[in-house]
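Okay, handing you the structure first.
Of the protein chains in this complex, all but one are displayed in their positions.
And then chain A:
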Amino acid sequence: MRAELIADVVAEFKAYGRIVIVGASLAGLRAAETLRDEGFTGPLTIIGDEKQEPYDRPPLSKQVLKGLARADHTLLPRMRKVDADWRLGVAATGLDRRVKQVRLADGEQVPFDRLLIATGTRSRPWFNPQEAALEGVFTLRTADDAGRLRAALAAGPGRVLIVGAGFIGSEMASVCRELGLAVTVAERAEGPLVGALGGVIGDIAAEMQRDHGVDLRTGVSVEALEGDAQGHVRRARLSDGTTLDVDVVVASLGSIRNTEWLEGAGLASGRWGVACDAGCRVFDINGVVTDSIFVAGDIARAPHVLYDYQFLVQEHWDNADVGGRVAAHNMVSLEPQRRPHLPLPAFWSGQFGVNIKGVGVGPFADEIVITQGSVTDRRFAAAYGRNGRIVAAVTFNHGKWLEYYGALIERSAPFPPPPPGYDHPDGMQPMPARFPTPGAPTGWPDVVLTGHDPTERGAEYEYRTKKR
């Protein structure tokens, strides 16, 4: 085949092809805008099961809970017109690859030439459905969730219980204290944030919580919730035998990937998401790469060159924002113009007045060293290492230095790294980073290395509800 032939096909596809995006949030919207930016003029359909147009989630656990912004006021800024057929409030329920159609909950079939999967994650519900249905029991993922939880907090409850001290759970605890509410945080692991940042940082995060008046309980799980005669939650029973009087309970137990609608489609999808290559092209169940199905955002799982080519999942804003754009670009580009999406994972989190930022994959490391600043002042930088190279870094109120560490990680520079700046702490001895051993009862971090197998036969995950 002559090269022009393929070029003609791509040009024709850009003019007349049909693209369907499933998932109308950050990744889906940025993909749609990029498709139009790159000259795609064919019909574009965006399917989303939420009624709202795409909105931003990070403010939900921060500005919205605090009452600084309304829950329905975080709609994402639009960078351009996308001229799409928006199908909001209807879920995709199936994918038939033979006839290239997405099936919708209302029975309609939407045909496509190329498909982008951007269905993200949802929050893991409280494990006991009767208890989950009690009034006053919440999870936080959507704008509606945030609106309801904000109303409950604004009503001045007696005590709030947050189950799970990951980033979002810790941010919520911080907001509760700013609102003057009594709050207990229960975490199965040895401290807050340990899944993502390890026990050394977890100890610092724990101190921060306690200094701000959070009743932090670690190494315990919440075994049962009890309601009153009106069906409102009033008590929680903990695994250490204690009970708590509570009026609001927020289950912050991590997320579940929205892959159910892909069952039976023969794609490499499962509990860790949808496997794809570095260019966002989805693998089928045999590890063969498809050419018409792409994936981006929280639900994507791609091998990463910096981490032994293990498939990496990243539930971070940045990954959806950029991943959506790269996927879209690749959907309408000839092979030589295709780009990889291999970002260094990056996150931020604001809690207890401290700006926590990180790059890289902490849990890949076994050692950590404080390289700059002062832990007692909560103004410091730390680097993570494995086998003598730097693989991640975290800063507390020291964000301006993060770029320096990011550049080292990208080069796989030696660990411990030479610290920049002048504020070097004494000693600077690497120490064990204390990440939970696989299978230990802890929350999962939001960046996870999930092994080398595209179909995840090797990846094991059991959520432990009660017994340790």
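Methods note: a residue touches a chain if its C-beta (ideal position, glycine included) is under 8 Å from a C-beta of that chain, and two chains touch if they have at least 3 such contacts; residues count from 1.
Here is the rule we use: contacts and distances are computed from a predicted model.
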Assign the chain not included in the display its UniProt protein name, restricting the answer to "Succinate dehydrogenase hydrophobic membrane anchor subunit", "Ferredoxin", "Thioredoxin reductase" or "Amino acid ABC transporter ATP-binding protein". "Ferredoxin"
Missing-chain contact, candidates A:Ser25, A:Ser61 or A:Thr74, resolves to A:Thr74
Just name the one of A:Phe40, A:Trp317 or A:Tyr384 that touches the chain not displayed here. A:Trp317
Touching the absent chain in the whole complex: find that residue among A:Pro59, A:Gly273 or A:Gly385. A:Pro59
If the missing chain were put back, which residues of chain A would it touch? 53, 56, 58-59, 62-63, 68-70, 73-84, 86, 317-318, 321, 346-348, 350, 352-355, 357, 379, 397, 399-400
